[in-house]
Each structure stands twice: as C-alpha cells, then as structure tokens.
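All remarks here apply to the structure that follows.
Heads up, one of the protein chains got dropped from this complex, but the rest are sitting where they should.
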Amino acid sequence: MELMKRKESWNIGYDHALGETASYFFAQVRDNAQIYGRLDPKSGRVLVPPRAFSDQTLEPTTDWMKVGPGGRIEAFTIVYEEFKTLPDPPYAFGYVLLDGADTAIGGFFRGIDLKNPAQAAKRLALGTRVITKFAEERKGSVLDFWFELEGDGGKSGSNAEAVVGYE
Amino acid sequence: MKAPRVGIIGIGQSEFKPRRDDANYPELVREGVTLALNDAKLELKDMQAVVYSLAPDALLGIGNAERLGVDAVGARNKRFMRINTGGATGISSVITGWTHIAAGECDVVLVAGADKVGESGDSQTILNKIWDPTYERALPLGTITMLAMSAVRAMHKYGLTEEDMARVTVKNRLNASKNPKAHLRKVVSMEEVLASRYISWPIKLLDACPQSSGGAAMVLASEKYIKDNKLDAVWISGVGHCSESYYMGDRMGNKIMADHADAHALGRSFERSYKMAGITDPAKQVHLAELYAPFSNTEYHSIEATGVCKLGASMALMREGHFDLGGRIPINPSGGTLCTNAIAVSALVRAAEVALQVWGRAGEHQVKGAKIGIASGNGGDHQFFGTMVIES
Partner (left out) sequence: MNAGTKIGIAGVAIHAPQRSDTRSLEESIYAVTWAALRDAEFGIEDIEGIVVAGNDELDGRAISIMMASGSVGGVDRDILSTPSAAEHAFVLGALRIASGQFATQLVVAWSPLEVDSINDALKIGTDPYWHRALPQDELATHGLQAGVLEHAVPGVREAAAAIVRKNRLHGAMAYPDRPLGPVEDAFIASGKPTRWPLTDTMVAPPAFGLVAMVLADGDTIAKRKCGNVAWIRGMGWATEPGFIGDRDLSTLPSLDAAREQAYAAAGVTNASSFDVAEVADGTPYQELLAYEGLGICARDAWSKQVASGTYARGGKLPVNLSGGALSFNPVFCAGLVRIAEAANQVRGRAGSHQVRNAKRAVAHAASGPAMHYNTVVVMEGGRS
C-alpha cells in the first residue's frame, strides 16, 4: 500500500497598518536617515523602536527623541545555517543600544569577517561600539540601516554577507 | 472558598519520531488520547470537557486545526476549547484543565494535542512569522537566533561557555536513552557536541532540539471523583503563568526589568505556583524538574528561575553533577525538550513526565524517591511562561 502526501502552501498577503508612531519612525529613516525613540514618562525609558504606549506601564509614550548613530552591541548571533526565505549564511545580526536609547533595536552587523566563529564573536562582544549606516536608497524599513564596528572605516559590502531585502 | 483538589489520573504520550507519515494529524491526536484513556482505565464518554493543546496553526498548515481534532478527542457536544501560548501551550492547556475542575465546572477533563513539526518543512521560517511585521519580521529572527542571543548575553553576564552548553546536551541525551518516548535517544559526548556545526552562534546542531511528531494527553479529575471511584492519582498543587514584554530589545539596555540572558517571568511564574503549593524553599523541597529548554543554554536560566540556585550559579552546579539523573535535583530526567520537541505538546509532556516521576512510574529514568516535582513551559519569543507543582 502507498502512503500518500499532499502538498499545500499558504499564499495569503496582508496590509498591516503601522499606525502613526511606527509610520513616523520609518518616514524619518527614509527621509532623514535618522532613528527616533519615544519616551515612556513613567519609567523614564526611551523606547527604541518607538511605540505609542509602554507595555510595562500601559501608559502612552510622549516625546520623540533622536537616538544614535553610535551605539553599543547588546546581543548578537552569527547564522551559519540556511533557512528558506532567509539570507544566505553566514550573516551576523543582533541588538544595539543606540546612544540616547534605553532599549535595544535589532539590525544586521556588516563588515565583519565571519569565517572564524570564535574570532567573529570576539569582535562582536557585548559592549562593542558600533555606528549606524544607512542605505543610499531607503524605502522606510528596518533594512534601510545596519550597524558596523566603530573604527572599521566602511568595510560594508564585503561578500561575507549577502543581505536579502524583504518587502 | 477552597477550590477542589485536582488530580492526574491518566497519562499518554506517543513515542516521538522525526516524521509520522503513517498517521494524519487527527490520528496522532487520537494516539495520545487512547494511551491516556487506557492509563486511566476510562473511556471517551467519561470525559466531561476537553482542553485542546495546539500552538501555531502554521506548523500544521491547517487553520484552527483543533476543529479537526474534535472527534479524535471525543468532544462532540462537549465542552471544548483550544489554548495557544506558543511553546507553553501544553502546560497552559493542563493548567486550563485544572481550572475547569477547580472552578467546579466538571469532574473529569481530557487535555490532549499533537504536532507534526517536521511536516511543515522549515519550522524556523514559520516561526519567523511570530515576530511583528512592523519592526522585526524583516530581520532573520527565529527561535534559534533569539535564544542564541540569550546565550551570548549569558556568556557576557555569567561566563557561560560552550562547554557548559554541551554538558546539558550530554546529560539530557543520556537521560533520553533511558526514555522510550524520547525522539533523540543517542548518547553523545562533549567532544561530539562541541564539534557539531554552528547553526546560530553559539548554538550548534547538538545544542538544539529536534522537530518531533507525536501526540500526548492527560486525564485530570476532581478529588471527589477520584475518591468515589477509588482511583490512583498524583496531585496538581500549584499552577501559574507570567509573561514578559514581547520586545527582546527591552530585555536589554538600561533599567532592564527582565534581562534576555535570564528568564525573569519564568521566575515570577514559579513564585506564583510555589505560593499556591506552599513551597517556600525549592532547593530543599523540590525533588526534580522538567523544564522547557529547547536549546542547551536555556536550561541554565530555567534552572535559576526555579529558585533552586542564584542567577549565574547553575553552571557550576551542573559541572558537579547536581542536576544529573542521580544528582541532587535532576533536571529533565526524560531528556527534556532538547531531545523531543513536538511543539504543541512539548510543555504538556513536561507536566506528564513530572507526574510519572512522582507517581513512581518513570521506569528506567525514574528519580528515586521523587514526591514533589515542578514543570515549566515557554512560549512566544521567550515571552510566555507556565509552571506547575505536582506531588504524590
């Protein structure tokens, strides 16, 4: 007897409203190559990426605050495995605490030689200073910017990472 | 008003495998149910309510797949609801079953589910879709990368090493080799783990859980029903949940409420369970723990969240064998999620394994003299946590 299988795939598209807060953030990234956070007055934390309210206090956030372009690495990982619809490995990404922010924002790390994991991990160690780089042509997405090690002097674009754009 | 005591009277779990081409999804659910009913010596008609354990629909490829499971769990015309708290679903489901009985709604509840994680093809791609499309989905986030970052922070904060991580895999595989239900049962050495290829630094292939297929179920009953029918049971003495901010970046930076290196909300959830169970000193009072830890590094912050040792202290204790099967407080004597991960029921299995232990029915992986055990489940991006205390 044959054991059968059926191939199915989900093809559903969505139009997610970003709301005013996120829209402002992305417009600033796109038009001014500037990253903003929002102040949560109750805790005093500047939330990056910004949100209309703090999920800790459930109060609305208030002021827009410019953050970056410098920052420090709070977490990273280097991916060596291939996953469907994700970039070709190896690539490094993680979270950066931008200057002026109290929470970290995610992004790719570029310009680092990733061939030797232990060495790459040392270079990306927590606390390492990074600088935000922006793409020449920006769409208003988190892929419009990435982070490079401070003092690396523009090593981006190395063939160690091939970042696939998302829609 | 004192809530009725709730006992576990039946447990069933499949022998978990990488694929189950011989059974479709509802059939896999039925498999777990049949095993649990046989264990309880009851029939479907005796079940008064069903709590259905099912995590993301996307892993099965069927929207609201619990509807297809209605007959597998014998729920026609019965009370029926489905729970989804991501990876914590299984334990949240057992706790919801507890709630039904504690509320005085009914006397016998069936909690059941199954998963076929391997059937979806690429679970990390699907799990990337749990992140919000506003800011983070464009990044290659997945559960592996997310928890790799937790490891990186723990390395920085506590000096966690890759050897520490490998030690967990070695322990759990050894335990799983004694557990016929586990998926990955092959014993491995430290060298093998350290030599396995990197998936997402520092997590290597052998630091990661498998994609498992199988079903699991439990039958819960009220104390009255258990007494009236002279049944054998173990008891749920404490339950709780807690959750963290969805934003991983908020678990980093300044004025952190919960560090991504730790499992703060898991600790809070255990506090709630302990309070209900009257446990004041877990290090002394708890005999074993089945902690949801799909990656080797996460077993450490889970252990610390139980309160049996301080933050950052679990690595040294692990080195001393404190958490081995024969150790002071065995952690994951079943092999844990690291060796078997059928996501929709993994956390249910944690509770089931603790129940088996305090019942003295854990066979070759039995913890001697176990009377009080704890279980945990994690869900979302390390966001939702459920915990239980189970005693004989």
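Before moving on, here are some points about what is shown:
Per-chain residue numbering starts at 1, and chain names A and B are given in the order in which the chains are listed.
In this text, contacts are C-beta pairs under 8 Å (C-beta built on N, C-alpha and C of every residue); 3 or more make two chains touch, one makes a residue touch a chain.
Being a predicted model, the structure only gives us computed values, none of them experimental.
By the touch rule given at the top, the unshown chain touches A, B in the complete complex.
Contact with the undisplayed chain is limited, among B:G7, B:G32 or B:P56, to B:P56. When the missing chain is restored to the complex, the residue among B:A103, B:V187, B:A283 or B:A316 that touches it is B:A103. In the full complex, subunit A makes contact with the omitted chain through residues 6, 8, 10-22, 51-53, 55-56, 58.
Residues 1-4, 24, 26, 52, 55-58, 61-71, 75-86, 92, 96, 98-100, 102-105, 126-127, 129-130, 132-134, 239-247, 257, 265, 268-269, 272, 276, 379-381, 383-384 of subunit B touch the missing chain (whole complex, contact as defined above).
Quick note on the criterion: only the chains that are shown with their structure count from here on.
Separating the CA-averaged centres of subunit A and subunit B is a span of 30 Å. Of all residues in subunit B, only 21-22, 58, 61, 121-122, 124-125, 128, 133-142, 144-145, 148-150, 152-153, 156, 197-203, 245-250, 252-255, 257, 260 touch subunit A in the complex they form. Of all the residues in subunit A, the ones that touch subunit B in their complex are 3, 5, 8, 10, 14, 16, 18-19, 22, 43-45, 47-49, 55-56, 74-81, 83-87, 91, 93-95, 97, 101-108, 117, 120-121, 125-127, 141-143, 166.
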